[in-house]
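One structure below.
A single protein chain has been omitted from the complex, and every remaining protein chain is retained in its original position.
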Amino acid sequence: MSAVEIKNVGRVFPARRGGEPTVALTPVSLDIAQNEFVTILGPSGCGKSTLLRIVGGLDDPSTGEVLVNGIRVVGPGSDRGMVFQSYTLFPWLTVAENIAFGLREKGMPKSARDGVVQDYVRKVGLNGFEHHWPRQLSGGMQQRVAIARALANDPAILLMDEPFGALDNQTRGLMQELLLDIWQSERKTVLFVTHDIEEAIFLASRCLAMSARPGRIKADVPIALPYPRDYHLKADPTFVDLKMRMTEEIRGEATLVA
Amino acid sequence: MSAVEIKNVGRVFPARRGGEPTVALTPVSLDIAQNEFVTILGPSGCGKSTLLRIVGGLDDPSTGEVLVNGIRVVGPGSDRGMVFQSYTLFPWLTVAENIAFGLREKGMPKSARDGVVQDYVRKVGLNGFEHHWPRQLSGGMQQRVAIARALANDPAILLMDEPFGALDNQTRGLMQELLLDIWQSERKTVLFVTHDIEEAIFLASRCLAMSARPGRIKADVPIALPYPRDYHLKADPTFVDLKMRMTEEIRGEATLVA
Amino acid sequence: MTTIRRGRYLRPLQPLPGAAKLAFGFLFFALFVAAWGAATFGGFVSPLFLASPLRMVQEGWSLLTEYNFSYDIAVTIWRVVGGFVLAAIIAVPLGIAMGAWKVVEALLEPFVSFARYLPASAFIPLLILWAGIGETQKLLVIFIGSVFQIILMVAFTVGQTRRDLVEAAYTLGASDLGIVKRVLIPASAPQIAETLRLVLGWAWTYVIVAELIGSSSGIGHMIVDSQAMLNTGQIIFGIIVIGIIGLVSDFLFKAANRRLFPWSLA
Amino acid sequence: MTTIRRGRYLRPLQPLPGAAKLAFGFLFFALFVAAWGAATFGGFVSPLFLASPLRMVQEGWSLLTEYNFSYDIAVTIWRVVGGFVLAAIIAVPLGIAMGAWKVVEALLEPFVSFARYLPASAFIPLLILWAGIGETQKLLVIFIGSVFQIILMVAFTVGQTRRDLVEAAYTLGASDLGIVKRVLIPASAPQIAETLRLVLGWAWTYVIVAELIGSSSGIGHMIVDSQAMLNTGQIIFGIIVIGIIGLVSDFLFKAANRRLFPWSLA
Partner (left out) sequence: QSTDVAIGISGWTGFAPLTLAKEAGLFEKNGLNVEIKKIPQKDRHLAVASGAIQCAATTVETFMIWNANGVPIKQLFQLDMSYGADGMVVRNETGSIADLKGKTIAASAPGTSPYFVLAWMLDANGLSLDDVNVVNLEPSAAAQAFVAGQNDAAMTYEPYLSTVRDNPSAGKIIATTLDYPIVMDTFGCTPDFIEANPEAVKALAKSYYEALEMIETDQAKAYEIMGADVKQSGEDFGKSASFLKWQDAEANKAFMEKGIEEFYAKAGPLLEKIGIIKSIPETSTLIDTSWMN
């Protein structure tokens, strides 16, 4: 069974006073297999976030439906963890409390939570920072906590909307490697939105390119590069070729005035 | 004569209550020739912005001095145009008025200003947007106005601090090409700070890498790739090699916890 | 943003359609008047303590038609606007100077911060001595009640001007005075207008205090007059009139700000 | 941030060293008292209109030592704190409910927005009727003056909670009630505390109104008494005492907020 089935999902935002309705997403269909790492590329405003939000249950599709492990999505739930571009740690909770948030909502007792938290703190390399507040962390560290927080719930699917978009290039590179490590050990299905072609290829087992607004999927490229990957891969000729190819796909879509 | 001479310039920020003084920049020396396009790479917090601000006259060095065309920098001035990462258009002025701001401060009459403004509006490809307010523009368009605004003053040197840092990857690529076009036609000396290794190499005639905090210059690499350049260059093996080399230089400096 | 199915409007932050919003708003007013009516007409509350809504309207009508109440309203409005304009004329430039030059701020800020807590109403006895019970005294109450607040809030706004805009202006060759005139002031203007709107809202409550003591006209004076006759209908009518004036002035100010600063719209 | 040479402190936004700041602040207070002293001791102003600083201090001293003024101060403080706590107990939960559920907001917002402009002072005659002349009436003045402001500001704060935090909580499996209890409330808490601090600042001005009209103790009552004796020294002393109390309460509140919400520090 596919992990995610997106069936003819489209989204139109109703008109605001006197304006036109916005077609954010023309109906798209898409099947994502278990354990795939799917990245979605596309110009700004093409509906990437909209699609991800619909899968996450944060937005309703105007047409179509989304099935996750065969069950229709009707709202957000802890089976689909999300990581956002903006830093969404709860500022009033410490790192450990943030990671435990979902477990607490589930009603897991404190003693059981502590073990899980400790485990994920280690996995994202934040030992010693358990009792720091988010404001005391750098952007990269915050996003690592956000990933740990989403994973602690043990979701079937991880939805990531430009999670490294606000990080600087070097930190970003390191985060990509970390994420791949975690993906390989945890074996999650990942849907990852990004603007960065290099990132999209480096991470993906399959890379989608969306066309400009209103979005539809215009390229669906399997990335056959072997895992584990590290940053040297980015200089690999196959990688550079794939990158040129995706660049050409996307480039036509972005215009200077967009 | 060098366009910019940075002589032993260092910066220490005095301690805040009970803290240690911050060494933002260990003394660096650097000569920049006329019409060079120098990019500066380095991990977060290494003092790139500090250095640029000192050249711009927005900050005072704790040691050393900066000469621009042989004259000591004692404060900001219209001979050194700056473009910042944050969008710094004046929100209460239209595009045309923003571009004319420096000319107006100089006391240039309106009729003369209009010609210059029209010229730069065209150069950055914003015909038809003259009377828009900044909030009506996308990020990329805003940064193009910021560039036009800095250039309208006809500065000898352009100081750019991650000007494309907040743009998405595709827009960023297009802006890089635009900037190179302008640089080639206007023949300015450019000092350009970025986190993005690809961007640093793509733009530069000379690329500097700074070490982690406190910063010093640890690599100074001339980029002999021919101009004009376009995005295909990024797949060029020489480019890919340079990129790997700079990545290695920088990578040791960035640590996950930074 | 979030559009989520099931039990929609019980969800936190879930926005309501505009029509429902309006209807609910009216509903509560209707409920309120109904409860008031039930309490008074039903005889649960003595008419001495609380006039019925109908009585209130009748009293209001007779105030307007027989007792020239519109003159009182005009007087009250003039007092608030007069005192407020006076305060703004002094406070806005001072606030800008304080926000722009830290020397001025260091000089004045502690004093103004302290003065802000001096209750305007407590000055009334002194003001009667100094300025009599004429208009000057009433304007001064409003003035004292507003001026320090405006100074502080304007100074804060100007001081908060985005540093990157200031620096950008410097690198474009702006002089120090140019920075103040062509960056700090325009950048702060919408927030300053917003401050004025807020403070004007408070001024309506001060004017009543000024009119309760030592006055021969105005809405507050009418309330004192009605007290002798235990005319709760008139008192409530007066209170409601002030509420409406406050609401209207607020609305006008908001509309003016939107017109004046179209560039700052979200 | 910007550190620029030449004529340093004439530059806009150029910060002053801490010591200079303190010195300037004192300087102005000193100048103010000097001007006041010159006007009064120099005989330019009749002592009838304005007591000298020295006289004011003497009067203040005798108030404290002979007339048990500290009791009046205590009474005033108790009234403000009492009325304010009452208002907060009602207003904070209501504000949270309004901010969280738009249905509640649609129902109450128009009414509360309107009620906010009703001047507490104008209610005094009605309040005497309803609640007599005891403490209840004074508490109610403070209550009416604060409650609507707190409701609106809290509702706004809660309604402004970062949507991405709410959505993150939903994707982590939070229920609707969980969102309110474990996201909206903690996220808004520092801003709510800040609101309370602000409104408490205004409450000090209301209490004086309540005490100017119909009371037999409190700072406001002392001021009315002093007025009868034309004792401007006492009036000024009373005003200054209120100013100081306001300043102190503000400071305490700020300190408490810093302690309570260490995570929200800039």
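Chains: A, B, C and D, in written order; residue numbering restarts at 1 for each.
Note that in this section a contact is a pair of C-beta atoms (placed from the backbone, for glycine too) under 8 Å apart; a residue touches a chain by one contact, two chains touch by 3 or more.
A quick note: this is a predicted structure, and the numbers were derived from the prediction, not measured.
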Name every displayed chain that the left-out chain is in contact with.
-> C, D
Among the options C:49, C:71 or C:251, which residue touches the chain absent from this view?
-> C:49
Among C:128, C:198 or C:240, the residue in touch with the chain that has been omitted | C:128
In the whole complex, of D:57, D:77, D:90 or D:128, the residue touching the missing chain would be D:128
The missing chain sits against subunit D at residues 48-49, 67, 125, 128-134, 213-214, 216, 224-225, 227-228, 230
Hey, which subunit C residues sit against the chain that's not shown?
-> 47-49, 125, 128-129, 132-133, 213-216, 221, 224-225, 227-231
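Methods note: only the chains that are shown with their structure count from here on.
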Mean-CA-position distance for subunit D and subunit A (Å) = 47
Among all residues of subunit A, those touching at least two other chains are 57-58, 75-76
Expected list for subunit C, residues touching two or more other chains, is 1-2, 4, 167, 170
Can you list the residues on subunit D that touch subunit A in the complex?
-> 162, 164-165, 167-175, 178, 182-183, 186-187, 189, 261-265
Please name which positions on subunit C make contact with subunit D in the complex.
-> 1-2, 4, 7, 9-16, 20-21, 23-29, 32, 48-50, 100-103, 106-111, 113-126, 128-130, 145, 159, 161, 163, 166-167, 170, 176, 179-180, 184, 201-202, 204-205, 207-209, 212-213, 219-220, 223-224, 226-227, 230, 232, 235-236, 238-240, 242-247, 250
Enumerate the contact residues on subunit B facing subunit A in the complex.
-> 43-44, 125, 138, 140-141, 168-171, 173-174, 178, 195-198, 231-232, 234-235, 240-241, 243-244, 247, 250-251, 253-258
